[in-house]
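Reading through the structure tokens given below for one structure.
Of the protein chains in this complex, one is absent; all others appear in place.
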Amino acid sequence: MNIHEYQAKELLRQAGVPVQPGEVAATPSEAEAIAARFGTAVVIKAQVHAGGRGKAGGVKLAKTPAEARAHAERILGMSIKGLVVSHVLVAQAADIASESYVGIIVDRVSKRPVVMASPAGGIDIEEVAATTPNRIRRVAVDPRYGLQPFEAMQLAFFLYHDVRRARAAARILRQLYDAFIASGASLAEINPLVSTPTGELVAVDAKISIDDNELERHPELAALRDETAEAPSETDARKANLTFIKLEGNVGCVVNGAGLAMATMDLVKYYGGEPANFLDIGGSSNPEKVVNALRIITSDAQVRVILFNIFGGITRTDDVANGIVTAIRQHPLRVPIVIRLTGTNEQEAVRILASAGLSAVTDMDEAVRAAVALVGAESVS
Amino acid sequence: MNIHEYQAKELLRQAGVPVQPGEVAATPSEAEAIAARFGTAVVIKAQVHAGGRGKAGGVKLAKTPAEARAHAERILGMSIKGLVVSHVLVAQAADIASESYVGIIVDRVSKRPVVMASPAGGIDIEEVAATTPNRIRRVAVDPRYGLQPFEAMQLAFFLYHDVRRARAAARILRQLYDAFIASGASLAEINPLVSTPTGELVAVDAKISIDDNELERHPELAALRDETAEAPSETDARKANLTFIKLEGNVGCVVNGAGLAMATMDLVKYYGGEPANFLDIGGSSNPEKVVNALRIITSDAQVRVILFNIFGGITRTDDVANGIVTAIRQHPLRVPIVIRLTGTNEQEAVRILASAGLSAVTDMDEAVRAAVALVGAESVS
Amino acid sequence: MSIFIDRTTRLLVQGITGRDGSFHTRQMLEYGTAVVAGVTPGKGGQAFDAGPAATAPPVPIFNTVADAVEETGANVSVIYVPPVFAADAIMEAAAAGIPLIVCITEGLPVLDMTRVYPFVRDHGARLIGPNCPGLITPGVCKVGIIPGRICAPGPIGLVSRSGTLTYELVDQLTRAGFGQTTCVGIGGDPINGTNFIDCLAAFEADTATTAVVMIGEIGGTDEQDAARYVSLHMSKPVVGFIAGRTAPPGRRMGHAGAIISGATGTAAEKVHAMVEAGIPVGDRPVDVITLLRERVAAVGSAVG
Partner (left out) sequence: MSIFIDRTTRLLVQGITGRDGSFHTRQMLEYGTAVVAGVTPGKGGQAFDAGPAATAPPVPIFNTVADAVEETGANVSVIYVPPVFAADAIMEAAAAGIPLIVCITEGLPVLDMTRVYPFVRDHGARLIGPNCPGLITPGVCKVGIIPGRICAPGPIGLVSRSGTLTYELVDQLTRAGFGQTTCVGIGGDPINGTNFIDCLAAFEADTATTAVVMIGEIGGTDEQDAARYVSLHMSKPVVGFIAGRTAPPGRRMGHAGAIISGATGTAAEKVHAMVEAGIPVGDRPVDVITLLRERVAAVGSAVG
């Protein structure tokens, strides 16, 4: 789960990191009032879960409260990569002597949190990694010990030569690490970490992503979720405990299991179709989940055929069949449906489907070919 | 550094441990007022750094505020193992269904914190260990991971069979461990941990010792030191950065280094004398330390001779000689002094001593024999 | 023969009285697995009833894994506890000296796994999973949730990061007459206890296994590392499948580990590495069978 810049900064502030002062505004007049209160130049920053908001015009410097209002007016309501800006952060503009990058991810190769530092701040770190890898230094932290002071100092000396700023940076790295662990993050970064002309360090932009699996443990973080920042169908799916990712095609897929779901999409493509989504109804699916899945899929106007691919194991195929029948009774389908079912309680499932006038196949390949053919036939007709 | 029961309980309360409610009183009327406020039976408990205060009459049950006052009157000012009681804890009496012991020490063999649990609560744990060792269960905690929930549950099930109390005990063990680590303790115990008739657990007595080496890091804990609870000469020595332990003999010893100090005491005893103290002036001793050392030693009226044993390494023997001369000029000695000096700047030291009419030997054995002989000669005379 | 589990397996079920734990314990017993103990804190001393149809005796339940191991000599543990307790359950099993721990639970926080991984290693244990279907040695014993009826004994080893996709392929193998020595699901999380190489090495060492099917998916570099390993260290034929050719970058495709980060972890990259290493990769699941038939036949004739 991504959280907004202002939320990430608040977590860092609580961990002791010196953060650029700022407040959130939902209206231009709030932005103006905040700027007036600061009495300094401010930066108006769109709060959206999308990179490249600067290039999109979502970040503007304002020298006066009136200017702050004007920028906020333009940015609020703006759409950046399909996401509408509902809040801006009004932050005191920082005096910048130099910009660095510090960040932490969980690295699957070392199986450890990896702390990264680069004097090339303000730039996308993946770009730095690709073009000038020697400008990034990494420490894979042994989670049994945590980020040690000496490790933080090694990274800090890579950023700054003078010991005062190096010590400050090392402190910030350890605070960032603490915030990373305490919040169950999968990513935490400060970019840029600004050094002012007087040698102070301040976090000017920050990003934190929380591991979804940690949210049960951290209700206070789960509460930070901004549903306006997500595609509505994905929010809907999440609440129904389904894993759903919207794509651009027209073959709606309902599958149990992530690997089988991907393989199904791949097979749709192989046979010349285009999957409309990734959707995993999970292991122990009940009829209700299937009903929700069908509702979400059919709310996509692009979908021209629905393809079920269910390999019963823990999943009882009769549950799935019941879900399909229930859903169709509630909301008759406007597109054809192809059902592949095999495994646990398969015969019962076939009987349930048949009672509702539906048929099923047992072979995945056959089902996918049939679904793709239906789309082709329809688009020809 | 030992802290009082009420201070230990406050640390545990902050860590989340359910602690018997109580407040500290320095006068009988304060005790009465607290008891009145509780409106229940209370226990009046002497706050001293000494075991066996119960047997000494330092713990009394009071059913009424008046009784609380009377008990406090008797306990305040009482002397337990040489320590005068200046405060009592007035605690709500607990309903006791059963008593357990839980505690943590740092074990030098496993080099780990060891968490101990015993259903034989209320008894001295060393006694339990000696008489019924199967009534104690231990877990040596890997400090890289901390006390894990499953480890706490293993100990908790040793204390309680029902899962509700076991879960509560496991939670308390983990909170105790957290408090132990967070406060830099060398010992933390709850004894007894009481189970009430309704199945609640509550810490009725608690003890925490802080590692002296952690105090620099924990000024808030260093501030808990109660100097009235220590021998004045030891407080004095601590403030002068000397390690001093008062003993019963009459040969005052001033030595650099703990091992050599012990060996010197042993040699005094070997030659028939009795050391008056252990005193280590440390490695890089300066003249002021020597002055303080002499002041502390000579404040003991039992001391009949002073024996210096200095092996110069980091310690410069001329510094020591200067200290001796300065001290004697300020406060002429009322007892004879024997000085053994060897090592760094030895010749200069001898010159300094000679200028003040003092002589020194270089052999430890010879010096100790001389000192013991002086006591013998004196006691004969 | 087989890898990891066999006739000597004495299985402990952590979370035996839970919804998933009890259901699958009955399935494992029915398959003939020696389930010797269960753990549910607070239910120590009770017994787990395998149901009226079961021929196996009731399974004793213990409060702790240590108690269970001491009493029953369990040597494999399978974990069905909720995700926030799963890390502790794995560590408890490792600390109790269980050498093989299989964690079915999905949804473990990845930071928990950063601590679990070295803990398990410090205790000399092997973890399979988490977020995996477990493993099965057809006809002998099953640990986890792979449906027994789709498997058959035979000479093929199978290792997969997936769950139902594994069933799909096992089912196709069985229908095509390729029985299995052992099928292992290593799980779809970014940090797991056992990787492809561990399983490939075990299959290489297993005398009964003559060829291996490996089923990967997008995310990470496990398949690429495995490909390099195969080209250097394996004499037995390996055929593969990779799911996620159509997955968009930057999105988590269900499995926590199934995510393309930047340019790494794509299906194309993995397929390329595998083909380079001499591992033919099927475009469709059904192609795996064809490829396997060619390779096994080819090896057969080379040997014969």
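Labels for the chains are A, B and C, by order of writing; each one numbers its residues from 1.
The working rule: a residue touches a chain if its C-beta (ideal position, glycine included) is under 8 Å from a C-beta of that chain, and two chains touch if they have at least 3 such contacts.
In this text the structure is predicted, and so the values were computed from the model without any measurement.
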| item | value |
| --- | --- |
| Chains on display which the left-out chain touches in the complete complex | A, B |
| Per the touch definition above, residue among B:Ala36, B:Ile96, B:Ile123 or B:Ile245 touching the missing chain | B:Ile245 |
| Selected residue (touches chain absent from view) among A:Phe157, A:Phe180 or A:Phe278 | A:Phe157 |
| Touching the absent chain when the full complex is considered, from B:Glu73, B:Asp178, B:Glu214 or B:Asp300 | B:Glu214 |
| Absent-chain interface as seen on chain B, which is shown | 106, 108-109, 111-113, 126, 130, 142-144, 181, 184, 186, 211, 213-214, 216-217, 243, 245, 247, 255-263, 265-270, 275, 278, 280, 283-284, 311-315, 342-344, 364-365 |
| Contact footprint on chain A, counting only the chain that is left out | 142, 145, 148-151, 153-154, 157, 162-164, 166-167 |
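What we mean here is this: only the chains that are shown with their structure count from here on.
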| item | value |
| --- | --- |
| Chain centre separation (chain A, chain B; CA means) in Å | 55 |
| Shared-contact residues (touching 2 or more other chains) in chain C | 115 |
| Residues of chain B whose C-beta touches two or more other chains | 145 |
